[in-house]
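Following this message is one structure expressed as structure tokens.
For this depiction, one protein chain was excluded, whereas all remaining protein chains were kept in their positions.
Up next is chain A:
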Amino acid sequence: MQYDLVVIGGGPAGLAAAIEAKENGIDKILLIERDRELGGILQQCIHNGFGLHIFKQQLTGPEYAERFINILKEKNIEYITNTMVLDITDKKEVYILNEKLGYKKINAKAVILAMGCRERTRGAISIPGFRPSGIFTAGTAQRFLNIEGYMVGKKVVILGSGDIGLIMARRLTLEGAKVIAVVEIMPYSTGLTRNIVQCLKDFNIPLLFEHTVIDIKGKSRVEGVVVAKVDENKNPIKGTEIYYECDTLLLSVGLIPENELSKKAGVIIDKRTSGPFVTESMETNIEGIFACGNVVHVHDLVDYVTLEAKRAGKAAAKYIKGTLRRDGVKIITINGKGIRYVVPQIININNSKEVTLFFRVDNIYKDCKLEVRLNEKVIKSIKKDKVTPGEMETINIDFSKLDIKQDDKLFVEVKE
């Protein structure tokens, strides 16, 4: 089997990337999805709030996905569901598995990685205690409720204030469960402010900052959790323990880009994002292998995933047609003071005179400036009332009037 472009993952990133490549003149495209239907995690996000930036409308997750799925079908882009990619090589050989085709090798001229992310688990954060049933990651619980149609518990404590956890606090409450508290180890939430208001405050669900779950009780099913306040080193403070009787513990403690497959192809992962190092064209270190969406870095708004995916789709089309530039000066972006990471990490201005930088701050800052420097020179400075790690920031940089030399450095910093 031979394709020009293989897109791995049929969520918002994969869908937008495939459509964009098609619109840029690529015909032989195959999009591969492991689940039963296209749309990815959007299909279980039945709340609204999607599409505000792109469609200026409040859509539910499935509605947002449907718009792209319809375009994909209208454009006759080939896709297969229930299909797992088991291996990719740096020669862009993609090994797929499904019930109908069996185990097959596909050769592609270009590959777009759009596998999304997975949730951090109890094991990853080493919560001690028993190992009863009733401990779910928020996304798994969301799937049980919204796709499978089952409730996961009656009295719930949620650890972590990531967006899925906040959304699930409201969802479970509407389903008749009692959400006792949301517990967050950091002094701030990692979720969107609007979700804290709409999902917790509107339902009088307490949010405890600088607290964490230190023990899980119950030998068969969860019977309760012990929560304690933590000190500045995140160690629990003796004497602050609270026992919550509950039958369910939900974890919303972070998302990890899913790059096991990328690594098989030799793609190098940036420790700051847990995703591949990418260029302005969303190309990885392996020529012709692109990446976009949550596999690159975790986004909080799907709209930005779509924008990033379009970049990847367009660039992959250029690559296939042989017009993606490799010559010219390259600069690297650097996360300076107060910034956790910047994407893209490498910029070749021959491919794009205007580049949007995606980045996250590492703490809450009030009345600050977000500053972009080219080496020593400040080229952009944006005033902010408040920035938080829970909300991704973007800055557009126009390179056309700048004097750029090879290996120049572009710093992004928080100025207090």
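Here, a contact is a pair of C-beta atoms (placed from the backbone, for glycine too) under 8 Å apart; a residue touches a chain by one contact, two chains touch by 3 or more; residues count from 1.
Note that in this section contacts and distances are computed from a predicted model.
Missing chain, UniProt protein name, picked from "Nitrogen fixation protein FixI", "Glycerol-3-phosphate dehydrogenase", "Radical SAM protein" or "Regulator of SigK": "Glycerol-3-phosphate dehydrogenase".
Touching the chain that is not shown, out of A:Gln43, A:Thr137, A:Ser161 or A:Thr279: A:Thr137 (per the contact rule at the top).
Of the listed residues A:Arg118, A:Lys229, A:Arg340 or A:Lys369, the one in contact with the hidden chain in the full complex is A:Arg118. Taking the complete complex into account, A:Glu99 is the one of A:Glu74, A:Glu99 or A:Glu416 that touches the chain left out. Chain A residues in contact with the hidden partner, per the touch definition given at the top, are 34, 46, 82, 84, 86, 97-103, 118-119, 121-124, 126, 128-134, 137, 139-140, 143-145, 147-154, 174-176, 214-216, 219-221, 236, 247, 260, 263.
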